[in-house]
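As you look at this complex, bear in mind that one protein chain is not there, while each of the others sits in place.
Right, chain A next:
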C-alpha cells in the first residue's frame, strides 16, 4: 500500500515542480519569480523526503536540511535585493 501512496506523492510533487518551473519562466513580476523559486525549494525537500522513504535510508535528511537553509537564505537575499538594492547594509 505504501508503494502506491509513494507513487502518487511522487507524481504529485513532480507535477508541482513542473508548474513551479513554468511559473519561474513565465511570471508577471519578479515577486512571483522569487515565490516560485521558494516553492521549488520546498517541493524539492519533500521529494528528497519521499526518496528517503523509497530507499529506506536517512542519508538524505542532511541534504534536505542544507537545501532548506540555502533556500531560506537565498529567498531572503532576493527579496532584500528587490527592496533595497543591497543585500547587506
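Everything that follows uses one rule, which is that a residue touches a chain if its C-beta (ideal position, glycine included) is under 8 Å from a C-beta of that chain, and two chains touch if they have at least 3 such contacts; residues count from 1.
Just so it is clear, contacts and distances are computed from a predicted model.
According to UniProt, the chain absent from the figure is "Multisubunit potassium/proton antiporter, PhaG subunit", selected among "Transcriptional regulator, PadR family", "Multisubunit potassium/proton antiporter, PhaG subunit", "ABC transporter permease" or "Phenylacetate-CoA oxygenase subunit PaaI". Considering the complete assembly, chain A touches the hidden chain via residues 1-2, 4-6, 8-13, 15-17, 19-20, 22-23, 28-32, 34-36, 38-39, 42-43, 45-46, 49-50, 52-53, 56, 58, 61-62, 64-65, 68-69, 72, 75-76, 79-80, 82-83.
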